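Only one protein chain is missing; all other protein chains are in place.
A and B label the chains in the order they appear, each numbered from 1.
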Amino acid sequence: MIRYIDEYRNKEMVLRLAGQIREATSRSLRFMEVCGGHTMAIHKFGIPSLLPGNIRLLSGPGCPVCVTDRKFIDQAVSYARRSDVIITTYGDLIRVPGSSSTLDAEKSKGSDIRIIYSILDALAIAKQNPGKKIIFPGIGFETTTPPSAAGILKAREEGITNFYLLSSHKVMPPAMEALIDEGVEIDGYIAPGHVSTITGTSIYRDIPGKFGLGCVISGFEPLDLMQSILMLALQMERGEPKVEIQYRRAVRPEGNPKALEMIRKVFEPRDDWWRGLGILKSSGLGLREEYSDMDAEKTIPVEVEKTREDKGCRCGDILKGLATPGECKLFDRVCTPLNPVGACMVSNEGACHAWYRYRT
Amino acid sequence: MKTNKNERILLGHGSGGKLTHELISGLFMKYFSNPHLDLHTDSAIMRAEAGHIAFTTDAFVVDPIFFPGGDIGKLAVCGTVNDIAVSGARPLWLSAAFIIEEGLPMAELERIVAGMAQEAGKAGVEIVTGDTKVVGRKQCDKLFITTAGLGVIEARHLGIGTGEKMIPGDKIIINGSIGDHGMAIMSARNELQLSSPLLSDCASLNGLIESVMKVSGNIRFMRDATRGGLSAVIGELVRGRPHGLVINEEDIPVKENVRGMCELLGFDPMYVANEGKVLMVTAAADAQKIVECMHQHEYGRDARIIGEIVPDHPGKAWLKTCVGGNRIIDLPAGEQLPRIC
Partner (left out) sequence: MCLSIPARIDSIEGDMATVSVGGVTYQANLQLLDDVQTGDYILLHTGFAIQKLDPEEALETLQTFEDFDALNRQMDEEEKKSGERII
């Protein structure tokens, strides 16, 4: 029995919750999750098959890989082609399609690209290879940004001068608001669980008042997801949209102040481009001026090819919940996990990938 | 027999001359010795019973070559034996060709060869012919082994390999826990610490399969689950066939520390490689006694019925999840782990 996991996979409780959801409301409701981990869990456990027909789940732009600009990969590829560069990256990025190549393809051509689990491994590689530039492509939302911040601070502390971050870190709330502004019709958000362990509840504060949507911060086990859906259904039934924490064992209203302070110290907000949503104000994070010596973009000039998007790829619409993967003409015909066209299919957490594998 | 004086494999060991001769007689023959091999002929000549012959070939490139629970040699014997056994045939003779990287420590090669001999003896098969080549440094990664295997199969068992006799109502049985091999390799590669060691399940299953075939004449289909994991084999049960199947997730045995590693690293045990697991489809009436028969065998202690063939959703495999939901079981997407076997 794995603690804090198995207790929340109790079948009897889950089925009872399914019954309670059925009884809670007969309204037609649509809830969106905006966290790749939720997308995966929902499909892996077969959650949609447990819900009554009046409640539908939609996948939103919660997968950091999926919303990242193709240009980011093109930049990483250009860096990878330099003989004085070692790319250290999380595994998720390795097969994401750029305009004409992937990091995986570059690796097989001989570029020094290493998959790491933690940014601390990248620092170790930097120390072992003083003659090389170690570049870390940083993606991820508020969950993954504190480790990047910690890595930058550690590099500074230890006097490591050959370590660089290529940042595409983003923050969630602007996307959550943009979706509604774009006209995506949902009744509530299953809010990201691990982002919220860092941010706390304040980032969702305005959403119920402004848009009439509930926000329930959910854990990742089946019990958590079902309870969150029940809480959202009850909110809608009562006409009381609000921010609630279902994932109380891990999320505190104030989040993780130490981690937030580290992010604030190292990063500053900037406008950023999201696949499917375009430019969103203050939605990205870039290194502050005093850390610009570790900013790959600012200190290592490189020529990047013109970004080329694939025609027919509907990742943008799918990320907004405006289309389902099945409605994309490329899905399963051309675009498969083995042969992905768009990021939604490459990433384990992408809506298309989950749809393909689990067909729920 | 001469002993080997060199501590490492040299290019000369593959050149066909004196060094090759020393290597073969001093190492390979020392461990593999049997009446066929001892004749030193270019081909082994065996007498087979009249009837059908099962024939398989395999290549082994696992990295690292030593892992908890086995090594590339043991894998080579087990993998080849199992390919024959799951077709319903009795494995008899193996060939083994070695491609060795210059510089491989002799002690490591000896350890592997000794292990192969031991496993072959346990499985009741003979390695009757082989070959040795040496390539320069970095031209292969330490050691690659290619095998072929021959066995004999009775006429009444001929449908087992194709699965043409599967019908709705048949039960699906697995002989034990899944994901052990893949996670053992992962733990070796990443030097992860484990409180209880995670061993590969690498094993020759012909003994287990033979005892099952003695208690039941109604084995419809067998496959060994290797790379691609359980899900790859499940796919083979339904793809292009007129029936579907349902698997009950809570009936699939998974060891605790395999689960822990999978959760930690983000793997789904159903997509993780195995090297000692056979999936059987059998007539419903025989399923329980087959499981009980397996429980008596060292490689079948955790055997379970995990699902059944159904007339619905032809060509598709569905999973009833541990919380009562439903979802499709699809093929692994080519990610997971490279050079797993």
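Odds and ends about this structure:
Here is the rule we use: contacts are C-beta pairs under 8 Å (C-beta built on N, C-alpha and C of every residue); 3 or more make two chains touch, one makes a residue touch a chain.
Computed from a predicted structure; not experimentally measured.
Within the complete assembly, A:230 is the residue of A:85, A:135 or A:230 that touches the hidden chain. Although one chain is not drawn, the whole complex shows that of A:150, A:304 or A:323 it is A:150 that touches it.
In the complete assembly, the contact with the undisplayed chain comes from A:63, out of A:29, A:63 or A:294. Of the residues in chain A, those that touch the hidden partner chain are 2-5, 7-8, 13, 16-17, 20, 23, 35-38, 62-65, 90, 92, 117-121, 139-140, 143-144, 146-147, 150, 154, 192, 194, 197-198, 219, 223-224, 227, 230, 237-238, 246, 248-252, 256, 258-259, 262, 347, 349. Remark: the residues of chain B touching the chain excluded from display are 187, 192-196, 198, 256-257, 259-261, 263-264, 266.
As a working rule, only the chains that are shown with their structure count from here on.
Considering their complex, residues 250, 256, 259-260, 263, 266, 268, 319-328, 330, 333-335 of chain B touch chain A. Contact residues on chain A toward chain B in their complex (touch as defined above): 1-2, 5, 9-11, 14-15, 18, 43-50, 95, 222-223, 336-338, 348, 353, 356-360.
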